[in-house]
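A quick write-up on the structure given underneath.
The other protein chains are all here in position, but one chain of the complex has been omitted.
Up next, chain A:
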Amino acid sequence: MSDPRVDSDAAEAQDQTEDTPEVEPIPEPEGDTEIIETDFEIGQDNFAKSWTLSFDIHQVVFTWSALAILAFIILTLALQDEVAPIFTAMRDWLTTNLDWFFLLSGNIFVLLCLGLIVSPLGKIRLGGPDATPDYGYMGWFSMLFAAGMGIGLMFFGVSEPMSHYASSMGGISVGEDGLRTDWAPLGGAEGDQAASERLGMAATIFHWGLHPWGIYAVVALALALFSYNKGLPLTLRSAFYPIFGDRVWGWPGHIIDILAVFATIFGLATSLGIGAQQASAGFDYLFGFGATDFGMVVLIILITAAALASIVRGLDGGVKVLSEVNIALAALLLVFIIAVGPTWDIFTGYFANLGAYAVNLPALSMPFAREDSNFVSGWTAFYWAWWISWSPFVGMFIARVSRGRTVREFLFAVLIVPTLLSVLWMTALGGTAISQVVNDGFTGAQDAALELQLFAMLGELPLASITSFVGIVLVLVFFITSSDSGSLVIDTIAAGGKINAPVVQRVFWAIVEGLVAIALLLGGGLIALQAMAVSTGLPFTIVLLVACYAIVRGLLNEPR
């Protein structure tokens, strides 16, 4: 700045910004970070026509993922009977034969995160030493929780504890070939009600606790670090810079990003379709209508429309607000269940379950020499593959909203807090349902179809019609918050890591998601394609293991 007038005015402008805190000034200097020197220019491979009406997309990633999505939909719809068995067989083969790999990798992710919390590397701040967080704790936490767990909490909160409880009570049964045919976790607890309850809760918490959040945390931390501290674009391939160097801007990177778009859109679309079936079953149960194709299509359209409104309003005005509404509603339902359900049992159960989780964790997470093979491949490995296939989407979204946090703070909020809350949620919902069976002899929830178990359980509590309604609204809102953040993430990846691409592009992705869900719902193939999406868990497990290495290298290279 050679002109003195500019200098003085710049100082004046600084003063002004101090007087007007609402206009958020650029956080000037953010302190030292290790900016990676690369010749790559963000957006250099993008197709951006003119300023007046420009689409800003990464040519290769956008084109190939769009083509792949189209091809898979046509394939699934046209050759349903042929491809459906292939997709499900692929998933089953992976979770049966590579269960040890998923479990082992999951343990590595959790150990790395726990290690970083206590290590001196935890002090490093994402975005540089002087960076300030973009969001307050409440908004930040709401967003990461709403994107990360979402709908599963609604459907599995009641059914999974009950299922493990029942199989534990049943004990071990061995088939003629000497393999166990039961689904009980570990050795089960035949006939022992209290022990079965604890074991069932420990197994459930295992699937919803440290491990899924460790998986998300690894992806999110790698992306946040390489983007905010190293200056690389916010897209999955950036985490591979330490391995591939400048080659990540070529095909190795393209493939990673295409795979991420693919897994995200099919993961979201199939969940949307299956979720619409479940939600409409809930509508039918409560109000006696809705369980028709028409009803489900209307539901998908409504969910997509709400997600559209949210993404057009942006992160602050839409996604954050909706996530906060979501969490507030969930908290309301939780508090209600705790208050009118078996309050004391839930309270004591919380600590007992947390203890059971801690005690059983080593055995449950053991990758090798497991006797409970049905439980390991049918439950645990399936969950791990599922969480991992979701991790590009959730991880990238978490990274997007986590600038300005230290690594320790970040891991505490992404790993520890959600785990503690999941324990509470599972204890309240599952514990209440189990107590209905054990203490009241009510087996309605146990006998109900999976998607109705929550409502059957609520039906036994006071104000059932109100809470059931809150429950169904919550199901829908959880969907909307997954759909809107997913569309943001896909758009960013398909734009080569640019977040300022025209809004119409994210609208495009949200609509594609809804259309894919409707096509598969009407034409069949939801389950098959979900199996396909879960199968992407395998390549992403390798991606995540590499990301672990990249995180450690990247953190060590940061100035301290």
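We take it that contacts are C-beta pairs under 8 Å (C-beta built on N, C-alpha and C of every residue); 3 or more make two chains touch, one makes a residue touch a chain; residues count from 1.
Here, contacts and distances are computed from a predicted model.
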item: Choices "Transport permease protein", "Glutamyl-tRNA(Gln) amidotransferase subunit A", "Heme NO-binding domain-containing protein" or "Universal stress protein UspA" - which one is the UniProt name of the chain not shown; value: "Universal stress protein UspA"
item: Residue, one of A:I86, A:L463 or A:V503, that touches the chain absent here; value: A:V503
item: Which residue of A:F101, A:F145, A:W183 or A:Y228 touches the chain not shown here; value: A:Y228
item: Residue among A:G115, A:G136, A:P252 or A:G317 that touches the chain left out of view; value: A:G317
item: Contacts of chain A with the absent chain, listed as residue ranges; value: 1-3, 5-6, 9-10, 12-13, 16-17, 20, 22-30, 33, 35, 41-44, 51-53, 127-128, 134-135, 227-228, 231-234, 311-318, 400-401, 403, 497-504
